[in-house]
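Take a look at the following structure, please.
The other protein chains are all here in position, but one chain of the complex has been omitted.
Our next item is subunit A:
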Amino acid sequence: MAGSRLERVGTVFSRVRDLMCSGVMKPADKPIWFDVYEAFPPKKEPLYVKTKTRTFVNKQSNVPAIFYAEDKVRAWFYEHYGTGSRSFDLSNSNFVSVCQRFVLKYSELKSHSELEDSALYEMTAKALLSEGITLKQRARHPVSLIKAHVHTHTHTHTPDQLTCTHEEKQNFQGTHGK
């Protein structure tokens, strides 16, 4: 039976169509999928695309970074309170973490009052405290920066040194979504 093994020239459909047009492939040999492809073609033609061996040094990516307005609040929360008192329960799809409750309470208070950010944060913390969630203040920047310095030089990870820095925490939280 006639065929064309040039996968880099045109698409599967174009090759078979041209083989039939030219008479090399008889109508009786028409593949099953031909009519179906003709009736329902794909959104993009499956042409072979040559991969560029030499890429630009500064690749401009067209994929936008996803950030929400609440991320600012989340960043403040993690900076000041660390991971939060409760761990994430990933098995429950309706789970609301401590950080998320903080964000929800913050947006609620923001819609009601006209205070500025820092005061609003304090208010939110107090509101959550009244609801029964205790937020433990973690060590602030100067101390943790020194700790980070120590970490980068000594690559040992003993259990009591696991109170990691803000950046590492951010990255750790980022992988929780899977």
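The rule is simple: a residue touches a chain if its C-beta (ideal position, glycine included) is under 8 Å from a C-beta of that chain, and two chains touch if they have at least 3 such contacts; residues count from 1.
Just so we're on the same page, contacts and distances are computed from a predicted model.
Q: So which of "Myotubularin related protein 7", "Huntingtin interacting protein K", "Cysteine dioxygenase" or "Small ribosomal subunit protein uS2m" is the UniProt name of the chain that got left out?
A: For the chain missing from the view, the UniProt record says "Small ribosomal subunit protein uS2m".
Q: Among the options A:C21, A:A39 or A:A69, which residue touches the chain absent from this view?
A: Per the contact definition at the top, the residue touching the missing chain is A:A39.
Q: Please give every residue of subunit A in contact with the chain that is not shown.
A: 3-7, 11-13, 15-16, 31-33, 35-37, 39-40, 42-44, 46-49, 51-52, 55, 61-66, 93, 170-171, 174-175, 177-178
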